[in-house]
Structure formats: structure tokens, C-alpha cells
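Input: one structure, supplied below.
Missing here: one protein chain of the complex. Every other protein chain is in place.
A and B label the chains in the order they appear, each numbered from 1.
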Amino acid sequence: MMNRLNHLPTLKIDTAQKISYTYKGKSYYGVKGDTIASAMFANGVRIFGRSLKYHRPRGLYSLDGECSNTCMQVDGIPNVRCENTLLESGMVIEEQNVKGSAENDMMSFMDKLDWMMPAGFYYDVMHKPAKLWPVAMKQIRKAAGLGKISPDFKMPGKYDEVFLNTDVCIIGGGPAGMMAALSSAEKGLRVILMESRPWLGGFFEYRSAEYKDGQSLHDRATELAALVRAQENIRLFTHTACVGTYNNNLVTGFQIGKKSDVFDQRYVEIRAKSVVAAAGCIERPLLFDNNERPGVMQIACALRMAKTYGQLPGNKAVFSIGHDLGLEAAIELHDLGLTIECVADIREDGQDAVLLKQIAQRKIPLLKGWVAAKAFGRKKVKKVRLSSIDKMMRKTLECDLVVASAGVTPVTGHITVALGTLKYDNHTGCFLPDQMPENMFAAGRVLGLNDAMSIEASGTLAGLKASAACGLGSLEEIEKAAKIVEMLPGPVRGTKLVTAPVKGRKSFICFDEDATIKNIKQALAKGFDVPELIKRFTATGLGPGQGGIPGHNLPLYVAKCQTLPDVSIRPTNVRPPLVPTLISTYAGTNHTMFKTTAMDEMQRKDGGIFRNIGVWQRARYFSEDYACKKEIENVRNNVGMLDGSTLGKFRLHGPDALKALQRVYVSDMSKVKEGRIKYSAMCNDDGCVIDDGVVVKLGENDYYFTTSTGRAGQTIEWIRYHTRYDRWDFSLVNLTDSMGVINLSGPNARKVLEKIVDIDISNEAFGFSDYREFKIADTIPVRAMRLGFVGELSYELHVPASYMQSVWLMLKEAGKPFNIQNFGVEAQNVLRMEKCHIILGQESEQRTNLLDVGLGFLWNRSKSEAKTVGAVALAQAEHDQTRLKLVGFKTENNSRAPRDGALIVDQKVRGYVCTARDSFALNEAVGMALVDADLSKIGTRLEIYEDECGDDRIYGTVVKMPFYDPEGKRMKM
Amino acid sequence: MKDIKRVSPVKLKSNPLKTEKRDNWDIVMEYAGEGGGPYLVDLSHKPRLDLQNADVGAITPFGMTIPDSPGKCILQDGLLINRMNGTQASIYNLGYNLAGQEDVMMPDETGYTDVTESTICVAIIGKNIFSICEKLTALDFMSPEYVAPFLFQGPFSHVPCQIVTLSKAGDDSGIILTCSRGYGRDMIHSILDAGDEFNLKPAGENRFSDWISHL
Partner (left out) sequence: MALTITCPICGKRNGYEFRFGGEEKGPRPEENGLTPEAWCDYVHLNKCVAGVQEEWWFHKDGCGLWFTIQRDTTTNLEAETVSMSKLATENEEAEK
């Protein structure tokens, strides 16, 4: 293991604390503060994995996870970004996309086959001849993707979520972001500061150059960070990557948990009043041959390896740079002991004079107007060829490290995904913010700034603007702050060079997708002329790095190739997530929210098998016999109890209550009599039936009504919607959860109920379709209805939810002599089907109207002044012969019932089976179906087609409805 | 005949130390291991009324004036009135002085509906409670725009709720939350899960009575 540089103030590691991990089955050590990548590098690993198409060796490049080079399989999770993930004790790390090992990959011959895979080869090659496709597909599937995951993989870890509100949200915890945070916080505003690295400081943090008056940039970063932490109204989120910005200043991100946190990752959603985008810059990759060979890395990567993780990134280095940061890094790394063979600077002039002097003092050879042209070395860099930009001169130097970078490029994704626009800036050669989204302000290096003072001042200015957007501050102070920024150095001139003078067969513009500049040329030759399309065609930027590596170079290169005089260079689009995000992180805690009834626990104890039905969990069966024979026969012959609490229940009161009823129910609701039940239905404006239920009158302008379980959630919304222009005075109260419902059904129901109530419930005193209110034991108020949904003597008891268990137990005890039993939703379904009582959604679908299901008798045509919802459409549909009709059928030759949803066919589809079951009461299979009107006559033969039945058919005959007890005597007993 | 009992939709797993019988409810006054806060207290037995009237502002339930604008609340002698919209208010009887005071009779006028049974009602009180809330809802409790007591009608753990913030004062903070009774099991689970890292523990009614009497 490498000896670390130990005494730098910028270090983020503690070499005294060792952390063990396993790599390819062997045990290694890193130190506290290491990322997986830095720990592996310290152990001599240079090749982290192999590339997607060509299986080229890949290593450290940017240190901020902008490409898939260092993605590895960690603890079974594929594509872990090792540059951004802190090392933890016991981690098991594997290489990805290798056959053999990353060091010796048996698939590395692929690199020689690049000629077989030109740009767009998936599109071009694989579709002709068609026969080839299945073979090719298999191979492509095998080769596609990085990492391995099994279908039953369960993501480890704990995921959380947090939803925040703030005045100002600042993206980026560098100097500009911190200054912005401080200036907003001083106004007393609530501020959230997000930083993707685990610490604040950004561009200043790892640098030793002078800030001002002998203070180093690093010390300045530390000073600012302390000020930020001291502000109570700044909420700090470090190690939190921003993954999206949206209009209305919604910012999303994810935070990686510390040891002390209860989450591994958490989704962070921030609603702000204004946003500051201050995410700084990344480096623009330099394009030359083998520009991604292990040993080639960017400036900040090389520098931060030393300054943050205490490791010299190589022994002998050649620099090929285009920005002063490269000179600064060469000086710092030289002083830390790195041998620097040569610094090639793309720029002929314009370098910072002080830096030039320091380079000269150290006798580092500097070549102006030179650039790296090709790296040599089969697996790792051994040599590099430098060339003058005009190709006049070249020389080759031995080295094991090439520090290469064409310049910097602002991180603008946060601006563009929120629909801000960018403009190519001729001076810096960067895409700089043009139109900012409403209430979003850019600061720092995003604006092309480089000078430390300018960066800070722009942060202060952005903070003031963001505060003003929240309504605090004055125009005056903003103008003053803007003046200060103007006085300070503006953006520095950037290099325009896109690629070294090479043909580019092995110059990689996108590492993730193995796209070369040759591929771009191929796409151009095919006629693609817009970067956005070339991106799709060549897959450039479509990999896990989300365009971090090719984002800037692609449009520049395309513009260069097109050599049109007035080409306006436009960047390609980026989309959220701006950095790769786990699906588990988006899922968060994923609490499942279901409703349970008051009887839930008791029914589970009684053996209830529960199913999620809409928002509820309900007991569907009470035995493993899903045909529910016992449950059904018990209701038909004895007495059973069903928990019907999920039924929608509402109180409607107020002077205009009746008007509201008339509007939404198809019947004449003025005919509702006290003490009686009225059954009716609601339609939508197309006359399609959406709900049915009963209405009772509690008093003057006071009604109580029920809806189907599924509609309860929308009932108030529905009634209010359809009366929204009327300004009627009525009130609705949702009592669905307030009242439990017990359905006591079966010929012995009365004998059970009369034991626990004091009132006369004989058929004469409490007849079919009657409504009664009474108290059980002088205490529990009950609303009771005589209904016949299941076709037997039946009482529906509406009981305050908290008393449900008591009443249930009373009935159970009273029913003991009869051996009373539970029945579930499925038994009820069969019982009511035998009676041809419909359930909306089962005997209807979205296009089924009131008339189709045979409920036309409910519709009162003489209340047009009520403007009943659906009435106009029903009048129009009345004579329409092309509609489906609900019919009853039984199967021929005693064959089994077809499955629900099976099709009615002849030469074409003529309808479908709604519900069909083998009926125990009738000893045959019966069901209901929606069929074309001409098939609805009694005696018509129906041909029923089930999925995957081949040539087999079930045949049925249309019969009269209902099947069971057609006179309805049993429910009126 | 079986005992007549009212059962709360809120089931807390802690062991009750002290219980009280009131109006057929078994009310836990104190749980074992309540800890030092924050606390989750079941108040589902506290009577709650819905009041709707075109001219709701003119009604004075139990002699109290209903706040004039939606979102505003008034707490007086344990009675909490929350203005919901132009025509509606909710009334919670959080009565803490006397056990007997819980039995506020339904006023004789129409427009009132007893909705005690419609919802679960819990108090979340003590330190860090808004850190728990922000894990479950995007509602902005900490906005300086809202001065306690105030009412939010909005989602909490994806479920529509009425949430009354009675105090935002640091460790004395507290909210009362009601949501559909049916969601009781899952709502309590998600609140306790979110509160786990802050040591949120179930507590008895005494804890709530102490707290509200000091408001």
C-alpha cells in the first residue's frame, strides 16, 4: 500500500484509521475518508473496469463520477460510482464488464473490431435480413449494459425521503454558493445549500494558491464554510447531488447518508421561492488518440488525488492543458514530488504571468501551442506523443501519467432542465447562461468567471437577487453588488481547440458508450447535421455519466466539422436525473397506505384471506376454497355476516339538499319517503352509469345515502362539480369511515338480530326496503336497512365504527345456536350474481350506460329542470340499437363457468362475460354478459372464447334474469 | 351479553401503565417507556364535530366565535375550532380540565354532524416534531407566514388530513392530526417509522393534557 502524503491541510483522509475491504476475493485496506476509487488506487489498481463496446481498459479520470470508467459492482449493486462513494468497512468490490479480469480481459480483442461497428451500426446492420435479427439480438443482449443483476435482486439499504420548503435554494457549496447563501441568510430568509461533495468549498477547497493577503484558497474555503455553518437559517445538505430542477423552483436531489444517519440515501425535494445555480465547472476533456487510457486523467483529478487523498497520481507526468488551473496543478504537484517531464499548453499566450514565472523557477519545460496527440501503452500509459497544434513538430516522452484537459466547462444542467437557455460564448468558448428560468440566478464559474474575488462577488450578487425574488432587499444594493462584480476581472479567454491533430479512430468523445470522433464523422457523412440527432445516432452522452464527458465537446466538434460561417453552436439537451440516481432512492420509504375497517383484526383472526380492493383491504375469502361453497351455502340456508364497512356513506343536508340529489341521481328523489329506502343510480354526462346506492331521508332537508366502495372517494367531488355554477346551499359530510356496516344475511337473520335489539323487527314492523333507527342496549345507535343484495332476508346495520367490534361480537354470540359464519367479498359476489344484482365496474365498464345494464326503470324523464347529469345523453341513447345489453346466460351441457372477461364471439367479438360462476344453489354455471343487442334475446346461443383456449369453446344460452328466486320472495321473507 | 366497548382506530404497541374508562372507551393515560419526547398521543376518543352552514361565521358554537378566515383556529378551554372554508368549521373537544367536560352535547341546531368516528385523531408533541413532518409531507409548517394555531388541510403520508398546529415553540411544539379512520393502522405506522430516528414514542393522554394546559 502506497504511503500517503500526510501533512497537507487539505487532506480529507485519516491515515491512522484503516478500513478493510475485499476486491476480487482478496482483502485490502483503505483509510478513513477514502472513496472506493481512491482506496483502490492506493492499492495499485489502475484498471478499474472495461468499456462497454470495445472492452478497453479504463481508470481514474475525473474523480467526480462523470463517466462510467470507475463504476464497479459493490456488495452486489452494479454501477456504483466509486469516485463518489465513500469506502466502508467490509465492502465487497468486483469489476464490471470483463471476461477474466479487468487487467486481462478476454474480450479485449473487441477493440480491434471497431471497423465492424461504425456509428449507428445497431440501426444499419441488424435489421436485414430479418432472419438474422433473433441471433443478433441474443448477442447484443449479452453484450449490452454494465454490471450484472439477477431478476430477484433485492436492493439493500435504507431509503428515506424529505420534503422541504425554503425561500432560497442554492445548488453548489463552493465559494459562489456559500457567498450567495450568506447574503440571503443575512436577510433572515430560509436558505438551503446543496453540495454534491461531502464537504463545502468547491473550487477553493483543494487549492493552496493565494486568495488574498497570504491567505490560501483552502483557508478561505474553510473560513466561508464556518460562516455558513454558523448561520442558523442556512440548512446545509452536503453529499447531496441535485438531480433535477423544475419550473416553480422545485429542486430535487439525493443525499448520501453518513454513518450517524438513519438512511443510506434519501430523496430530497425542495420547494423554493428562488434558486441560485452555482455548481461550478467540470473540465472539458481533451480529444486525442487513446485519451482514456489508464494514466490519462484530468487536472483536478490529478491534483485532488494528491491534495484530498494524499496520493501522487503517478511518478513521471506530462501535462497537456489549456487553462491556468493546469499550470497551477503542475506547480503544486511538482512541489509535492511529482516529476514533470513537460507541460504542453494549447495556448500560445494569455497565461497568468505569476504562474509562468513559478513554472520557470521550477525548470518545468513548457511548450506553448502544443498538445498531446497520442498516448501509448497497451493497458497503461507508457509514453505520450506531443504535437504542435499546427502538426509541424512532434515529440514523444516517456511517462506514466498524462494530465490532460482542454479547459473548463460550466455545469449548466440545473439551468437548462428548468428550461433556461444557454448561448455559446466566443470569448470563453463555453456555453454560458442566456435566458435564466424565472427566479433562478447563476453565480460563480457557471458564468465563466475564474478569478476568486469575482466568483465570490457574483455569489453575493446572486444571493441578493434571490432574496429580492422572495420580496426582501432593495434594487439599490443589487446595483451596488453588480457594480462590484463589474469592477473585478471577468471571464478569462478560453481555448477553442476541440481535438488534437489526429484522425480520431481511437479518440474517445464519450467513454460510456465508446464513441469516437470517427463515429461522429460517420454520422455527419450519413447526413446527420444536428448535434441532438448525432447524439442519438452515435449514443454519445447516453451513458450513465449523463453527458458529463461529451456534453461540451460534441456540439463544438460538430460545429467545427460543418465549417458553416454562421453556425450558431447549440448544446445538446440534458434531462433529469442530472446524475445517476437509484430507483430505490426515488421510491424512498414507500409507505403503503391502505384503509382497514374496524373488523380488520377480528376477521384476520377468523381466518379471513385479505385482498387489496381499491383503497381498502378486505376479507375476500374465509377458507382456501376460493369457490366459497361453504360460505355461500351458509348464507342461502342459514345466516352469515359480512363486513360491508367500505361502502360509501354520506350525509347531505341544507336547504338545497334535494336539488343536489335531483342533479346527480337519475330518479325523482323528491319521492324519498321517511322510513323507506330508495335505490337509485348516478350517471356521467354520457349517460354511463358510475354509481348506485340507496338514499334515506333522515329529516327535513336531511338525507343519508350510500355509494359503492370504489366511488366513495369521489362522491363529494362529483356532486360539488356538477353543482359548481349553482351556488346552492347544501352540505356534504363523508361518513364512510364513521359508520361500520354489518350485512346480516340468510333465512335465520331475523332470529339472530331480534336477540340483540329491543324493537319489533317482524316482517310487518320492519319490512323489505324499510329503514329504521334504534339503539342497541340503549347505547349504540344503529341505522338499519332491509336490503336484498344477496337475495336472502338481509339486514344492513350501520354502526358507529368504534362500536363495530361490540355489535359484531353480540351478533356472533346471538348467532351461535345457528352456527353463524363469516362470509367474504367473493361469496357475496356469487350470491348477488345469482340474483343478477349488478356491481358497477363488473357488470359495466366506462362506456356502459344505465339502459344497457337494465336499470332504465330508475330514470325519471320528467325532471328536465333539474338538469340531471346524464339525462340528455340517455334520451339520445334510448333508441340506439348498436349498444351492448346485459344478459344472463347459463352454460350448455353442464360445462364449467367461463372466466370473467372471456369474449362472446361469432366471426368477430360480440361482447364479453362480466361475471360467471358455478352456482351451488342452481347446480349449474350461470353468469352475466354484455352482448350486442341482437344477441340479447332469450334462447340465443352464445359462443364464448377464453384466452388461450385454441379451438375449444364454451357455449351458453341467454336465459331470463335473475337465476335465483326470480319472484324475490326470499329477501322479502 | 358482551361488554359494550368503543375501540380506537389507533393501536399502539407499548404497554399501558394507567388506563381510564370513559364513555365506553378504554383510554390509556400513561404508557411504559414514554421517553423524553417527542410523543404520539391517541386522541381518537375526543369528540369532534363538523359544522356547515352558508353563514357559518354567524354561528357561535358553545359561545365561541368561529375564526373569520380559513386556516385560522381558536383554542379556548380545551375547545378547538378550525375554520375550514367559507361555509365549514371543525370543532374538536380536547377537554383537559375535567373528564366530564368531554361530554359536550351536540348543539341542537342542524348543520352539526358528529364526526368523532370518521377520523383518527392523534397529537404529535415535543421536540423535533416538524423534522418528522417533513419526512411525510411537503406542507410548510415552519413558514413564518403561519402563526399558531393554524389549520392545514392537505396530504400527510399521501393521505388527506386536517392538521392543526397548536405550537411551533421549540420543544413545546405540537400538532393535532386527523385523517380517515380507515387509514389509522398505516398512518400510525408511517408516523412512528418517520419518528423513530427522533425517538418518537407513544404516550398516554396525561402527557397531552399536561402539554395543552401549558399552552
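In this section, contacts are C-beta pairs under 8 Å (C-beta built on N, C-alpha and C of every residue); 3 or more make two chains touch, one makes a residue touch a chain.
Worth saying up front: this structure is predicted, and the values here are computed from it rather than measured.
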| item | value |
| --- | --- |
| Contacting the left-out chain in the complete assembly, out of A:L250, A:L542, A:M593 or A:A933 | A:L250 |
| Touch with the omitted chain, as defined above, among B:P16, B:G57, B:G71 or B:P107 | B:G71 |
| Per the touch definition above, residue among A:K496, A:H591, A:K867 or A:K972 touching the missing chain | A:K867 |
| Per the touch definition above, residue among A:K32, A:R235 or A:R271 touching the missing chain | A:R271 |
| Of A:I716, A:A777 or A:V905, the one touching the omitted chain in the full complex | A:I716 |
| Contact set of chain B toward the excluded chain (per top definition) | 70-71, 84-86, 138, 152-155, 160 |
| Sites on chain A contacted by the missing partner chain, in the whole complex | 246-248, 250, 271, 419, 438, 685-686, 716-717, 720-722, 724-727, 864, 867, 871-873, 876 |
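As a convention for this text, only the chains that are shown with their structure count from here on.
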| item | value |
| --- | --- |
| Distance between the centres, which are taken as Cα means, of chain B and chain A, whole angstrom | 33 |
| Partner chain A, residues of chain B touching it in the complex | 1-9, 24-25, 44-45, 50, 52-54, 87-88, 110-111, 113, 115-119, 134-138, 140, 142-143, 157-159, 180-187, 189-190, 193-194, 196-197 |
| Of all residues in chain A, those that touch chain B in their complex | 160-165, 190, 262, 269, 271, 589, 591-598, 600, 615-616, 651, 653-654, 701-702, 729, 731, 733-739, 756, 777, 779-780, 800-806, 809-810, 813 |
